[in-house]
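With one protein chain withheld, the remaining protein chains of the complex are depicted in position.
Order as written gives the chain letters A and B; numbering starts at 1 within each chain.
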Amino acid sequence: MRIRTLSRVLTVAALVLGLSGALTAALADHEIVAGGQCDRTGATKLVGEQICPGVLDYVNLVNKKGGIEGHRIRYIEVEHGYQVDRGVEAYERIKREGGVAMLDYGTPIVYALTPRHMEDKIPGITPGFGRADATDGRKWPYIFPLAATYWSQMGAGMKYVKDSGARKGSKIAYIFYDNPAGREPLHVFERICKQEGYGCRTFAVPPPGVEMASQVLDITRRMRADWVIAHLFGKSPSISIKEFKKNGFPLDKVVSLVWGAGEHDILAAGWDTAQGYLGMQFAGVGRNFPVIQEIVKMYRDEGREVPATVGSVYYNRGVLVGALMAEAIRLAVAHEGLPVTGEKVRNGYRRIRDFTLGGLLPPLTVTEADHEGGGWVKLYQVRGTEIVAHTDWFHGYRDVVQDEVRKAAGKK
Amino acid sequence: MINRESGVYQTTYEGDMALYTLPLARATALAAVALLVLLPLPLWSAGNEHWMSIVNTIVLSAIGAIGLNILVGYTGQISIGHGGFMAAGAYAAAILSSRYDMPFLVGVAAGGVVAMLVGTFFGIPSLRIKGLYLAIATLAAQLIIEWTINHVTWIGGGAQSTIYVQNPTILGVEFDNEFRRYYLLLPFFLLAYFGALNLVRSRVGRAFIAVRDRDIAAEIIGVDIFKYKLLAFAVSSFYAGVAGALYTYYLRIANYEQFTLIVSIQFLAMIIIGGLGSVIGSVLGAIFIKLLPIVLDLTVVGVSENVFGVPYARVADFLANFQLVVFGGLIILFLAIEPQGLARMWFNVKRYFRLWPFSY
Partner (left out) sequence: MEFFFDLTVNGLLVGLMYALVAVGFVLIYKATSVINFAQGDLVMFAAYGAAVMLGLGWMPLWAVIPVLATGMVALGFVLERGILRPLIGQPVISVIMVTIGLAFVLQGLAAILWKAGTRELPLPVRVEPYVVGGVFISPINVVAAVTAILSLVAFGLFFTRSRFGIAMRAVADDQQASMTVGINVRRVFALSWAIAGIAAAAGGLIWGNMLGVDTFLALVGLKVFPVVILGGLDSILGAIVGGLIVGLVESIAAGYLDPYVGGGTKDFVPYVLMILVLFVRPHGFFGREIIERV
């Protein structure tokens, strides 16, 4: 490149940068800053594209209604493409802006940021993104799973299987995505299997998970499983549905953990194919909740089209994230007053009692010893062209899960 | 700057062989180092940890990129497994530090050595194949390393394949914030940088370049190409291992999902955009690739929110994917119009100012 071109490019770049920097700095204060990361381009983009608008819309709704005790929330979203170093940068950026509550997005990023949360005393919430051991708030005071962890999900799945007639000798298969998140509930599964005397086997699906014919063949034709617990991500849930269907396995005997039952998974598999498929949720699905109706109304009032994703599985989880953050901040302001700090928000999370948001959330109660809030889940089933509730909120094998948490807390 | 090259007549071999032969160049280099050392001081307050975290990420990436450039840029061997070699170093350091309470420096050294062994092993195919085939063989190395860490419990440390380490402590000083960590990383960066500069102008470095330019000719003039190819893999993955180990101490966690294929590709992008076969280019490339998403993010959000009044929520998806397009587009653009990368531009700027203001 010629020097002249180079200098022109640099000048323009510098101008644009300076402009944007000056403008960002000119924003008003007197607001409560919260932030969260998002993945809209990386390995979990299909999820991020729906969750993150949910968070943003909820915060917008709160601000439209006058904010929290009269204070606006400024929510900063930073996209990181599921890359750890950009996740760290996102954390530091939100911290610099004065963030007092954060959403951590993505299992490896949650792990990498845990030490920072503890040092900086800023609570991070990680609904559905792992760190089952962080349930113990005495050991991890600034990490809040706030939704059923993978261990609790496994406990609940196994309870459902048992309640539906599994006995000693029943054969249960666990098919999982072969990454740390997929392996997290493995030993809980094996422990419950031993306890109940089931005949269990596990099946790994290696990334990128676009093909799993032989694993499903093994489950359906050699092992002849009675039940399947599936814990898959990305493209693989839809493929598993197709493969189970192809091999004539009844889909109402397949219980998917929380990342395997979004609308896009069902769509990719085909709604007809997926009839009966059971998906676990930690937030309600659909638009029949007061808060979702308010968001729909907000869109209509602004004269904008309501996006199709409003009310979908992952969008509602985003609303859950926003709502829990806002609730913790509200409790912090109500009990400890301004200025809001990370420590106060942490106490705010721990003050959450029976917070259901009109049925969108389980009856969540967070304590110091239980940052998970009870490990509640709900099963939904694909029927017709809808995902409809199949059970009420429930949890299972709490003794096993809590014992695992205790053991993890004892370890270094 | 004026006339700095005139009137330099070396009278000793030492003077002639110095890294920087001109007094002014030496002074400039020293000034640059001093600048790097002093960099955090004006920023030193908790609010600026964000900027320091970016700087630290760049420093870490630069070490890895210099290593990759020795292999790809100087020796002409393609590797898509750099992230995997970093992971090997990261886990070696993490295991030693968390299970055997080894001090920081031992961990970093071990990380380098373990990665070196792994890298040399996966470099063996390079004796047989090159070019495209080597690219795919190293891609296999990346996937095999990931698989091994994920499945061998002794290495991965359990289902989550995650190992925690403590903040490193040297002589009673705990490196517990972004500013202190910078001083932890900087010496390694300087060692890596000047080490590479010296390496590539030594006998070994010239052998690397000979292998890259024409392997048969190199063999004829007596360069043992087997030895030097493996040596290039060893040096390069040693750098990767040190970078991986430092990364572990920086984040206080080793997790192989930090070193996936996309990281390997990012490192390749760094040295391509920075300039193949240039040490300073590796650093410039690391700066560029690490800053690009952050700058784009701040700029596009700032402009759309403040100039056009469009809230972030409505541009978020566009912005994120736009970054992908720009990232890919820049790689293509650089290869098409400036194959020698930022290093070449840097050189052009220097050349321009060498005669300034009397350029013709």
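Assume a residue touches a chain if its C-beta (ideal position, glycine included) is under 8 Å from a C-beta of that chain, and two chains touch if they have at least 3 such contacts.
This structure is a prediction, so every number in the text was calculated from the model and none was measured.
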Among A:L46, A:C200 or A:I352, contact with the omitted chain is made only by A:L46
Among B:W51, B:F322 or B:F347, the residue in touch with the chain that has been omitted: B:F322
For the chain left off this view, which of B:M102, B:L143 or B:L190 is in contact with it? B:L143
Go through chain B and note every residue touching the omitted chain. 72, 76, 78, 125, 127-133, 135-137, 139-140, 143-144, 147, 150-151, 215, 225, 265, 268-269, 272, 276, 317-318, 321-332, 335-336, 339
Where chain A meets the left-out chain, the residues are 40-41, 45-46, 49, 178, 201-208, 210-211, 213-215, 217-218, 221-222, 234-235, 238-239, 242, 245-248, 264-265, 267-270, 272-273, 309
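To be clear about the criterion, only the chains that are shown with their structure count from here on.
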In the complex of these two chains, what residues of chain B are touching chain A? 47-50, 53-54, 57, 60-61, 98, 147, 150, 159-162, 164, 176, 178, 251-253, 255, 257-258, 262-263, 290, 293-295, 297-299, 301-303, 305-307, 311-313, 316-317, 319-321, 323-324, 337-338, 345, 348-349, 352
Chain B-facing residues of chain A, complex: 1-3, 6, 16-17, 19-21, 23-24, 26, 38, 40-42, 45, 49, 52-53, 56-57, 60, 77-79, 81, 83-86, 88-89, 92-93, 95-96, 107-108, 111-112, 114-115, 119, 130, 178-180, 183-184, 186-187, 206, 412
